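Shown here: the complex without one of its protein chains, the others still in place.
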Amino acid sequence: MIELTINGTRRRIEGDPAEPLLYVLRDNLRLHAAKFGCGLGQCGSCTVLVDGKPVQSCITPMAALAGREVMTVEGLGSANSPGSVQQAFIDEQAAQCGYCIPGMIARAEALLRADPRPSEAAMRAAMRPSLCRCGTHMRILRAVRRAAVAMGGGIVDPAEPVS
Amino acid sequence: MSGIARRDVLGGGGLVVLFALAGTGIAQEGGTSGGGEGTGAPPEVAPGLPGSLAEFPHLDAWIRIAPDGAATVFTGKAELGQGIGTALLQIAADELDLPLERVKLITADTGRTPDEGITSGSQSLQNSGTAIANAAANVRYLLAERAARLFGVAVDTLSTVNGFVRARDGRQASYGELAASLSLHVEARPDVRRKRVAARDHIGRDRPRRDIPPKLTGAAAYVHDMTMPGMLHARVIRGPAEGTRLTAPDFDAIARLPGIERVVRVGDFAAMLGPREWPLVQAMLAVGRMPWTRSEAPLPQGDLRDMIRALSTEPDVILMRDTVTLPSVRRVTARYDRPYLMHGAIGPSCAVALWQDGELTVWTHSQGVYPLRNALAELLDLPPERIRCIHREGAGCYGHNGADDVATDAALAARAVPGRPVKLMWTREQEHGWEPLGPAMVTELSAGVDANGRIAEWTHAVWSNTHSTRPSQAGDLLAGLEVGRGFAPSPPRAIPQPNGGGDRNAIPLYTLPRATITSMFVPQMPVRVSALRGLGAHMNVFAIESMIDELAAVAKSDPVEFRLRHLEDPRAIEVIRTLADRFGWARPKRERWRGQGFGFARYKNSGAYCAVAIEVRIEPETGATTVLRADAAVDAGETVSPDGLRNQIEGGIVQSISWTAHEEVRFDAARRTAFDWSSYPILRFDAVPLQMAVHVVDRPGQPFLGAGEASQGPAAAAFANAIARATGQRLRSMPLTAERVRLALAAR
Partner (left out) sequence: MALALVAVLAIFALWARAPTIAAIERPDPASFDRSEVVRGAALARIGNCASCHSVAGGRVYAGGTPIETPFGTIFGSNITPDPETGIGAWSYEAFARSMREGVGRDGSHLYPAFPYDRLRHTSDADLRALYAFLMTRDAVRAEPPANALIPPLGWRPVLAGWKLLALPRTGPQAPQPQLGALWERGRYLGEGLAHCASCHSPRGLLQQEVREQAYAGGWSDGWYAPPLDASSPAVREWTAERLYAYLRTGLSTAHAAAAGPMGPVTHNLARAPERDVRALATYYAWTMREARAARSEPVLPDRGAVAARAHPAGAALFRGACAACHEPGAPMMVAGRPDLRLGSPLHQDNPRDTVQIILQGLEPPVEPNGPYMPAYADTLTDTQIAAVTAYMRARWGSGPEWGDLEKAVADARAESGE
């Protein structure tokens, strides 16, 4: 049994300690934001925050999470009251199919917590582990910039103006 | 008062007057459903009606009004992430004169919506949007007619506002009450006019996409997210890639693994089922250890493009023109080609199926629920009426990927456990290993310019396999070939012009006095391929627009000026001028290793006009390309959602750069060697353009033109042309990787 915090709630999870967090989130807890994309740590669509850092939940065993704090995109806000990063993504309409976007939001959230005024290069480097096949990248970057401004940080060298 | 401001005034819940019937029919023709990729679309029963109304003329197939006056709109098209869910609502709400929140959309569902074939070919707005717009105009008119009778006044004295029909004397009736005594099971009339452009509330305005907030906050938005009571998870058991099979699968060993409830086998088809996913994920390792072999003839070594070029063809001359002109003084002859490409959905294919009381329901992200149903009916020996295929979103698919195959896998698995829903998802390596690929293609062009710097002659031949193996029968489905019932795939066929498959967009829009354009259809298919976004347009536009630049160079002309010199279509000219202007084409920053490139096409020669300009900087030591800017201008006819259109064009450019610069499926003798994102890398954030802008040329009142695939070709060409300009080296073989640029520079 593993005890951890998920979106601010303490949870005890029974089961195989090797089971990656992604399956526990989706199958046990019905938290569907994190998506299965590859199960190999290559695409980032399963990204969540663990202790504030971006982590691919498909390769994060429950055993690694005892006592740690998991935050999924559900924990950042809801459709009715979205969190700042979610709101920025909505404002920029930064999604096509949207499948990769929760992972992008988690990664952006982690970036802005660590670096509220990221440079353009830092932003692209931070987002690099996450893949998007629809080509929504430009909007995702706009949304990250917008969120940086909205969250009181800012942008250092806007390659594109915040629209 | 400007047009926009006027629309704003009227948009604020103002009255919209009704017009007497128009004397003429409605512009916008119906089209081949799905850009020709579909099979056996339903017959046109009312050819005078626009869009898909021609096949389904009854209004209640498209629109129903509830007693509370809210409307439900039905489309046979699917939301694939292209945003049509919201765009179609905008159209319906506008033409019905209802607030957006009071309209709801039902998408592709064989139990509820019209059969609009495949959602492909950038035709959703063209076909379904047009049908819905006109059906809605009809409904609004019928409601008004009903009110006219009620009030005893002439219909053209009435107006509508926000779900009410209002008379001049102030009397009004709600849509709900009017609809209660009105049958919408009537055929649409071709003479009902749509709203005046100026009176439209939603069309042409940005309305936030309805699907975005739930997708961004974790609502169960995708078929992958479905859960149902008693649901079992499943994985399919196959060899590692298309063309392989397991030689000695030990299913009993699998069945004994913890968490595996059962192994379903039908002939060589096998799937494992269990209540939770994790044990299945682990059991897949055991499957991976099973020996396998290639089941087809070994793949030839070397570049498969050369094999496609060498196989026997069924040539079809799609354009032959021979006007007497000046002779060419300079000629350019070149081969351009592209490798096999992957759709590469970020989420692997997935479906949920439920077999109950001898009926099957499948929730699928297939682009064609009706064709899938037909194929499943044959495979499962069920009458089609006993199968219902319901579209649920998946990750973006960009064409025919594993969606239909996985739906079949799920259906076969579900048949073994009646009453229990089964969710079957492919693994990442199955997606990479088994999805039908985008075909490799070869084009050979030869063209000449005359002494006046005009194109005098042009030949273009394109070698390609089919661009659609979308299922129409059981043998078109992977599992159909595994069940051991002798099903065979449909024979490969070329998609005829004007849509074209391999020859899509092979006919340039430019004025060519002498031209021969030939589709070299290659029936033999060394690897399974099917529709990938844009079909042949990506390759053909790349080739044509590269050649145009090569000709401009020998004619010593500016590439944009050279294009304009050969165009007559005013909309093409405007799109090119708009982009050249906004991009600052005429004032490039002159710097070593920096260059700008242009690309243009009208998708399918009947869809949206799109021009793309790209500026790159090259690092000569490594060949690495930085895309400094990528801008586009697009004319998609009447724009329903400008931001949605920009989103599609932006995405198309980024995806096209990924295809054109980075991607190639490689093979060994046994199979494709791409099995994950490390073996098939796609563009990442560090390589996307630094800046991008899309300029929309709106044409209110004009027919909608599909734009979902419009930027792939022009972006590919603009990229190649920019590299040529920056380096002086012309690369004609995709992918235009850093290493190829470096080698070209080193070989100078």
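Lettered A and B in written order, each chain numbered from 1.
Basically, a residue touches a chain if its C-beta (ideal position, glycine included) is under 8 Å from a C-beta of that chain, and two chains touch if they have at least 3 such contacts.
None of the values given here were measured: they were computed from a predicted structure.
Student: Touching the absent chain in the whole complex: find that residue among A:Ile6, A:Leu25, A:Met62 or A:Ile90.
Tutor: In the full complex, the listed residue that touches the missing chain is A:Met62.
Student: With respect to the chain omitted from the figure, which of B:Val153, B:Leu182, B:Ala286 or B:Ala334 is a touching residue?
Tutor: Of these options, the touching residue for the absent chain is B:Ala286.
Student: Among B:Ser490, B:Thr673, B:Gln691 or B:Gln729, choose the residue that contacts the chain missing from this document, as touch is defined above.
Tutor: That would be B:Thr673, which touches the missing chain.
Student: Which residue from B:Ala154, B:Leu326, B:Ala451 or B:Ala746 sits in contact with the chain not drawn here?
Tutor: Per the contact definition at the top, the residue touching the missing chain is B:Ala746.
Student: What is the set of subunit B residues that contact the non-displayed chain in the whole complex?
Tutor: The list for subunit B reads 240, 281-282, 284-289, 427-429, 592-593, 619-622, 662, 666, 673-681, 686, 737, 739, 742, 746.
Student: Going by the touch rule given at the top, which residues of subunit A touch the chain that is not shown?
Tutor: Interface residues of subunit A facing the absent chain: 16-20, 39-42, 50-51, 53-56, 58-64, 121, 129.
In this text, only the chains that are shown with their structure count from here on.
Student: Starting from the mean Cα coordinates of subunit A and subunit B, work out the distance between those two points in Å.
Tutor: Each chain reduced to its C-alpha mean, subunit A and subunit B end up 28 Å apart.
Student: Which bits of subunit B are touching subunit A when the two form their complex?
Tutor: Residues 80-83, 208-209, 211-222, 224-225, 227, 233, 276-278, 281, 344-348, 393-396, 398, 425, 427-428, 643-644, 647-648, 650-655, 658, 676-678, 682-686, 688-692.
Student: Considering only the defined contacts, which subunit A positions touch subunit B in the complex?
Tutor: Contact set of subunit A toward subunit B: 16, 19-20, 23, 26-27, 30-33, 35-40, 42-43, 45, 72-74, 76-79, 82, 86, 89-90, 93, 95-102, 105, 120, 124-125, 127-128, 130-139, 141, 159-160.
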